Each structure stands twice: as structure tokens, then as C-alpha cells.
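Omission of a single protein chain aside, the complex is shown with its protein chains in their original locations.
Entry: chain A
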Amino acid sequence: MTAMTAMTAMTADTAERYEAVFDAAVAADERIEPRDWMPEAYRATLVRQMAQHAHSEIIGMQPEANWITRAPSLRRKAILMAKVQDEAGHGLYLYSAAETLGTSREELLDKLHAGRQRYSSIFNYPTLTWADVGAIGWLVDGAAITNQVPLCRCSYGPYARAMVRICKEESFHQRQGFELLLALSRGTPAQHEMAQDAVDRWWWPSLMMFGPPDDESSHSAQSMAWKIKRHSNDELRRRFVDICVPQARALGLTLPDPEIRWNEERGHHDFGPIDWTEFQEVLKGNGPCNEERLTQRRRAHEEGAWVREAAAAHAEKHRTTPPARTGHGAPQEATA
């Protein structure tokens, strides 16, 4: 045996042992942490999913920020501003969590701007009326929570912990969205109509947020085996519909699906078919706002370049030199 093949054999053997330790940890529901060994495909899947999640928070600011300057009362304006601010914060958490996997925020943003990483397809729909702000809170955040609560038990520690913090704020936003729609639904006839129209337009895109049906979901099986994902797309979608039906009734609004009815046998609501062609078109970049969303994001980044350069130059000029060694034994250890 040559030295070369011996080494290869040993490396393969070591990798196998690492893999066994990783598999056992996942099987025992232990958390994988940044310094732990992990399969490259697990790392890549997480980077992709967390980046997409972070990008969604950032792009998702746009359809709502669209209404900040037109919010119809000061109370609503304050709530909306706080929400958009939270979203920027969620983006920051998620980029930080993704960075524990050896990437950087700059790199991820570059990929978003180049169209090489995605964000949630839902944010490619326009906010045409004030009621859309409520529909986004109720339906879009509602779907996001249904998706994200199980992620609080995701096998990757930093992601799971970020989700715990994010879900708390998200459920607050969702209640506020519901309350906004309720006020409209019980308001003047024009306000009620505005609320119904918003729900009509956001319902189906919200159901698409759970991703393609189980038999067409390419990443699902592996993600479930790794315990990144805990439930299938269709399972979460069913759960969401079951939650929304009574809530819509409480709102005094209807869902735009004549086929929704309770199925005693399955213990779930049946609902009509989703237009997957539309979903595919939006994913391909042909949704109503794909172009605008990315253009605005790129513009903010490009127009802000001189500000970031200034901050870096200032920091460089005013960098405090680390204290010199005093010559009395070992250099002082940082205690922070």
C-alpha cells in the first residue's frame, strides 16, 4: 500500500466516524453547534435556507414600508414602523446565524443582489391598499409562523435560537394584522370591502408560502432526515388552513375558495387546488414585483456604498492601537 492510499483510507475512515457522531447527535435531538463537524451538504442546505430566510425579512420590508407614509392613523403608523423595524432586526439575527456557518453577510447580500439566492415568493406581490398591510400581518405572518415555530426545534442550534426570538415578535405582528383587518371589517362598507379585497388577493399566495406539494419538493426528505425540517409542506399547509378558517369567520370575511369545507373523516378542511403555474412563474422572476423589489434593494445598497466606505475609512483612521506589551511576563489576556 502506498502512503497516499493509506492516508486516503484513514481520512475516509475518520470521516465515517465523524458522520456517525453527527448522525447520532441528530437522532438524539441534540443541537449541532458551529464548531461541530457537519456534512458539507448539511452546511450548504442550512446556508441556503437561512440566507433565503434572512433575505425574505429584508425584501419583506418593502411591501409594508410602502404604506408607512400613508398609514391612516398615528397609532397604525407607529405599529407599522415598529414592525418594519423588527423585520430589519430579524434579518440581522438571521445573517448572524448564517455567518456561524462560515459565510458572511456581504457575501449573502451580493448573492441576493445578483439573483443567485432567493427570498420568499410572497413578497413579489404588491400592497395596493391599506388593508394589504393587515392581510400581510394575518395571512403572510401567520403562514410564516406556522412554518417557523417547528424551526425552533431545528437541529442547528444558532438557527433554532434565532427562531425562538423571531417567532415571539412574529406572533405579535400577526395579532396586530388580524386586529387591523377586524377594525376594517367592522368599519364602514368601504373599509369592509377593502379588507375583503385584500384577503381575496393574499389568500392563495399565502398558501404557496409552504412550498410545492410533498411529491414535488426536492429538498424535503433530506431536510427532514437532518431534522432541519420537522413537518412536510402539505402538512403545514393543512394546519394553516385549519387555523385560518375559524379566524376568517371571526373577522367576518370570506376566504376566496368555494371548495373549503370541513372533512370529518380526515379531521381537516378540504380546500381547492393551488395554481402552481403562478407559483412557478413568480419563482422564475415573473411575478408582479420581482423586478421592483430587487431593483430597490440593489439601489439602496449601491447608493449607500459611499456611506459604508466612509464608516470604514473613519474606523481605520481612528483605530486605537492595541496596548504594547509591557515586558512584565505574558501579554494581558482579554477578560471580556
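Annotations
Keep this in mind: a contact is a pair of C-beta atoms (placed from the backbone, for glycine too) under 8 Å apart; a residue touches a chain by one contact, two chains touch by 3 or more; residues count from 1.
Just so we're on the same page, contacts and distances are computed from a predicted model.
Comparing "NADH-quinone oxidoreductase subunit H", "(2Fe-2S)-binding protein", "Phenylacetic acid degradation protein" or "Light-independent protochlorophyllide reductase subunit N" against the UniProt entry of the hidden chain yields the protein name "Phenylacetic acid degradation protein". Of A:V84, A:L112, A:M208 or A:C289, it is A:V84 that touches the chain left out of the display.
In the complete assembly, the contact with the undisplayed chain comes from A:G187, out of A:G187, A:P246, A:G272 or A:P288.
Looking at A:H53, A:R76 or A:H269, the residue that reaches the missing chain in the full complex is A:R76.
Mapped onto chain A, the interface with the missing chain covers residues 58, 61-62, 65, 68-78, 81-82, 84-85, 88-89, 91-92, 95, 105, 130, 180, 183-184, 187-188, 190-191, 296, 299-301, 303-311, 313-315, 317-318.
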